[in-house]
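Accompanying notes for the structure given below.
All protein chains but one are shown in place.
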Amino acid sequence: MKYGLRAQHAPVASAEECNVTIVEEARDSAPTAIPVEIGKPRGGPRDRRTLRKDSWWQSPTVTVVILSTFVGYSTFAAFQGRNYYVGSGRHRNLLSPFYSPCMTHACVAGSHPLGIWFQFWQFSPALLVLIIPLGLRLTCYYYRKAYYRAFWQSPPACAVADGHARYTGETRFPLVWQNIHRYFFFLAFFLNIILTIDAIEAFRLPGEGVGMTIGTIFLLVNAALLWMYSSSCHSFRHICGGNLNEFSKHRIRYRIWKIVTPLNARHMQIAWTSLVVVGLTDLYVRLVAAGVFTDPKIFVVH
Amino acid sequence: MAGVPPKDSGKPETGNVTDDPAAGDEEGMALSEGVTEKEAVGEAEGEGMTEKEATAQVKGVAGAEVGGVGSSEDAGASEEPPETEQVTMKVWRGDPSGGAFVDYVLPRVEGEVVLDVVHRLQATQAHDLAARWNCKAGKCGSCSAEINGKPCLMCMTRMEELPGDTVTVAPMKTFPIIRDLVTDVTFNFVMARQIPAFRPKEPEPDGTYRMQQIDVNRIQEFHKCIECFLCQDVCHVIRDHEVNKLYYAGPRFFVRAAVLEMHPLDTIDRRDLLKEHLGLGFCNITKCCTEVCPEHIHITDNAIIPLKERVADSAYDPVAWLGRKIRGRRKARALEVLELAPAHAAPTSDDLRPAMATQDESGESASRDSAGAPDRSDGGNAGGEHGNNTGG
Partner (left out) sequence: MTTDNRHEPAAEYETHLVDVLVIGAGGAGLRAAIEAKERGLRTAVVCKSLFGKAHTVMAEGGIAAAMGNVYPEDNWQVHFRDTMRGGKMLNNWRMAQLHAQEAPDRIMELERWGALFDRTPEGKITQRDFGGHRYARLAHVGDRTGLELIRTLQYRAVDLGIDVFMEVKILRLISDSEGRISGAVGYYRATGEMVLFKAKATVIATGSIGKAWKFTSNSWESTGDGHAMAFWAGADMIDMEFVQFHPTGMVWPLSVRGLLVTEAVRGDGGALRNSEGTRFMFNYVPEMFRAETAETEEEADAWYEDHANNRRTPDLLPRDEVARAINSEVKAGRGSPHGGVFLDIASRRSPEFIKRRLPSMYTQFMELAGVDITKEPMEIGPTCHYVMGGIRVDAETAATTVPGLFAAGEAAAGLHGANRLGGNSLSDLVVFGRRAGIGASDFAEGRSGEPEPDKGQAAEAVGAALAPLDGKPGEDPYALHAELQNSMHDLAGIIRTGSELEQALERLDEFDERLERIAADGGRQYNPAWNLATDLPSMVTVARLTASGGLERKESRGGHTRDDFPTADPEFGKVNVAQRRRNGRHEVVQEPLPQMPKELQALFEEDKH
């Protein structure tokens, strides 16, 4: 073996040219290979999935539990098609974030300030709305990590072997579509505006005046967290300044980028918190709407 | 105040060698099993070490040798408690034909890192134990290995931080083995050549460049990289899928590409290259590279994801594509640059010379001219030649 950096600029060469043994059949979507040698024996035990001694499986397990619970609950909530709005009958104006904006003909009275846009829609109005947060979180750079690790086992944890024989990452359909994250970001941005309006509207307590209840707090906190989730988004960080090379020539965008960057560093925490809170908000509204209990008032101004 | 106490007193002995939950669980059991029965991989004939060697060492080392690489007064450091706690090092010994973990038992010494213990092994029980190292201060990135299954630098991993009284040390898994803890990292040096080098735009009239600190802050983080290749090692794209090595440059080189992509002076657009040939799309941002980075570079958040976003700009976003069509291209495409002469992509020192000469005027000394000028003309005519030679 000649062990050295034999320097020839050969940026692109076919696998045959560089005389490599291809252990699997060459992949069709990548016609050219980088001239590295593959297939040489490695060190370490070959039959062990990992040498880690710590409980590496904890984190993916927790992810599976929380995400499954959330998906289960939200599917139920989305398909239920009722109990998503607490209206003037109960002197409240609380709309579940799963159902806002409500824009189909099935929407209950008072829950569709934006009007009925999807007259033809026969299913639960939530299904139309939830495409956006679902798409956003599915293509989110943080959640990708979480579910690739926890559900797809690729890899389940660092230095623990991948659960699959083949791997093409995000180079092919369908995963190549992860690249449209930014479009979901824009849609979610508008959704956030609507949810913020909902939260403000919730302070109007029909028949009682203006005031605050536990429900309004839920909506308010939920909207705030969703804003934080959106503004800590990697795509947003890119759009607002990350795509620049000379910050000094774009001072305003740089300033926004500087604000977004520390938020972005907490994207994971914000992602989980906002996920839990949005679920709890829906649950709260649902329970109140179902009449399980009354939304307690904190104060009212007549 | 009274005299300075000897350092050892007052401190708890050494790390927690008592029952650690992690050591007792299934994973820990599996480990010890896997070791006692010598791995059946490869032919046993070529092996330098034998069971005899592996076990003969057990408890063979007395407290006097605690001091490590034979420093004389360490022997005099007998105020250390006579009954030293022992630690078992399970070190991978082997070469391409096969190998196995070999147990070495030796006393713990306060304040050691794993590399110190490896050195102590070399000096006492395993003279020919192969391990790479250089600075022993976390600055060169040579001593990468997998300690208790986690990729890390041996010089930055303190023994006290490792639970239990058994420590597993294995070579990096992703790269071909040379011997023991040493792997063949040629893969990385090949990848380094795939990225066209920095090609700056024209300097200011005075021959120098202007960059604001805020422009360089972001990429200075990436320049902290010490090329330990732990990120490459941990990345499952090539760790678990050998064939992907042909199509995937790895986190280290995405960091390298990010430096160049985000450099305020650079003039090459490497996005197509990243997408088409360096396999940026293979990364599924599971962030292990960031977890293992000893320099704490935010590889995923600050380098790979921004690159993915930039590639999305160029390849997946119709709006950004339209915007680019309207404004026109401002950088040269990397794939085209590489097709031209790559060695010419970066400037030579000759390019600097006319501009630099302006500084001379103040230096009145005649010797200055005799120093600088002849060399400059010497080198001046060679500009067109370099790159034609590929050497011996």
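For clarity, chains are labelled A and B in written order, and residue numbers in each chain start from 1.
Keep this in mind: contacts are C-beta pairs under 8 Å (C-beta built on N, C-alpha and C of every residue); 3 or more make two chains touch, one makes a residue touch a chain.
Predicted, not measured: the structure shown is a model, and the values here were computed from it.
Trainee: Pick out which of B:Lys90, B:His263 or B:Lys287 touches the chain that's been left out of the picture.
Mentor: B:His263
Trainee: One chain is left out of this view; which of B:Glu112, B:Glu242 or B:Asp269 touches it in the full complex?
Mentor: Only one listed residue reaches the unshown chain, and that is B:Glu112.
Trainee: Touching the missing chain, which residues of chain B?
Mentor: 1-4, 6-8, 10-11, 48, 67-74, 76-77, 79, 95-96, 109-113, 115-116, 122-123, 127-142, 155-156, 158, 160-161, 178-180, 182, 184-185, 189, 192-193, 196-198, 200, 203, 207-213, 216, 219-220, 223-227, 256, 259-260, 263, 342-343, 345-352, 356, 359, 362-363, 365, 367-368, 371-372, 375, 378-379, 382-383, 385-392
Just so we're on the same page, only the chains that are shown with their structure count from here on.
Trainee: Need the CA-centroid distance for the pair chain A / chain B, whole Å please.
Mentor: 32
Trainee: For the complex, which residues does chain B have touching chain A?
Mentor: Within the complex, chain B touches chain A at residues 22-23, 25, 27-28, 30-31, 34, 39, 41-42, 92, 94, 96-97, 99, 101, 146, 148-151, 163-164, 168, 170-177, 180-181, 183-184, 186-187, 189-191, 193-194, 196, 211-212, 214-215, 218, 234, 236-237, 239-247, 249, 261-264, 266, 277-279, 281-288, 291-292, 298, 300-301, 305-306, 308-313, 315-317, 338, 342-343, 387, 390-391.
Trainee: Within their complex, state which residues of chain A touch chain B.
Mentor: Those residues of chain A that touch chain B are 1, 3, 5, 7-12, 15, 20, 22-24, 27, 30, 32-48, 50-55, 141, 144-145, 148-149, 154-155, 158-159, 161-162, 166-171, 175-176, 179-182, 234-235, 237-238, 242-243, 245-248, 254, 264-265, 267.
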